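Starting off with a structure, shown below.
Removed: one protein chain of the complex. Kept in place: all other protein chains.
Take a look at chain A:
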Amino acid sequence: MKHLLTAALGRDEAIALLDSAEDMHEVQSHQLKKLPALRGRTVVNAFFENSTRTRSSFEIAGKWLSADVINVSGSSSSVSKGESLRDTVLTLAAMGVDGIVIRHGDSGAAALTADWLAASHPQVRVLNAGDGAHEHPTQALLDAFALRRRIHGTASRGKGLDGVRIAIVGDIAHSRVARSNALLLPALGAEVTLVAPPTLLPTGVETWNTQVTTDLDAAIAQQPDAVMMLRVQLERQQGAFVPSVGDYILGWSLTDARHRALPESTVLMHPGPLNRGLEISSKAAEAMQSAVLEQVTSGVSVRMAALYALVAGEDQA
């Protein structure tokens, strides 16, 4: 793997990454967490969009692998600063970094970064930490990782998510988490159902490798193995996607009643941060808390695995 731009990975490739993340996870239970794998390597976290969780997660992952980690943040609209995104990326590459972890508010920013580097800095690896409404591959990997551990426990290595049924609920249209999961989870053998108000389903979603419904109660009646609730962004209401908060809760919130209708064994997931009382009731959120924190821990393991796979390449000194 040259870059990690998308969660559209092959099954074997994905399982290899998840297995590597298992190794990293083990190390995290040690007293001394630091591995020397990326000593002497430099990773830049180039975050053009605000993020605390993902950036800290990548930062910790890099540091536990002994890489020198530098954080760069900036406004998404680099044009307004008079420097194009391409110039910014090439400037960072020219400083001699080994990997660029990029988060940007515009879809395609990570893929373009890789393209721009190809000619002049082909050795620099690019990790997509979220590009607009497009993809967030490490989030999907950590979701798959956490889910696989919940289902297979310590016997997870080498396994996919065959036959596991997952409902992803919320603003699918604007969600990079949903897009990446809709690519990765089916590749691992899972059956994904996307659940959203009709106004928050992307154009052409019927062509995706998933089931689609607007009826959350019907999805819950199927007794899925996992339910992933996406964060609802209230500011999008200007786009008239849903008439009101009440309307959203009525149709698509994981209320107490819907929570009770799910089997005990159903894994509740959320990429965070949670809007309690909106996409999820406080009680359901409490019940979910452990899984959500597990997801966060998994995030560090998965990002260590991704950085290791890309930046530690054997061709490098």
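As a convention for this text, contacts are C-beta pairs under 8 Å (C-beta built on N, C-alpha and C of every residue); 3 or more make two chains touch, one makes a residue touch a chain; residues count from 1.
Just so it is clear, contacts and distances are computed from a predicted model.
The UniProt record for the undisplayed chain lists the protein name "Dihydroorotase", from the options "Xanthine dehydrogenase family protein subunit M", "ABC transporter permease", "Dihydroorotase" or "histidine kinase". For the chain missing from the display, the contacting residue among A:108, A:186, A:251 or A:313 is A:108, taking the whole complex into account. Considering the full assembly, A:85 is the residue among A:4, A:85 or A:100 that touches the omitted chain.
When the whole complex is considered, the residue among A:22, A:98, A:131 or A:171 that touches the unshown chain is A:131.
Remark: the residues of chain A touching the chain excluded from display are 76-79, 82-87, 104-109, 111-112, 115-116, 131-135, 173, 176, 179, 202-205, 207-208, 239.
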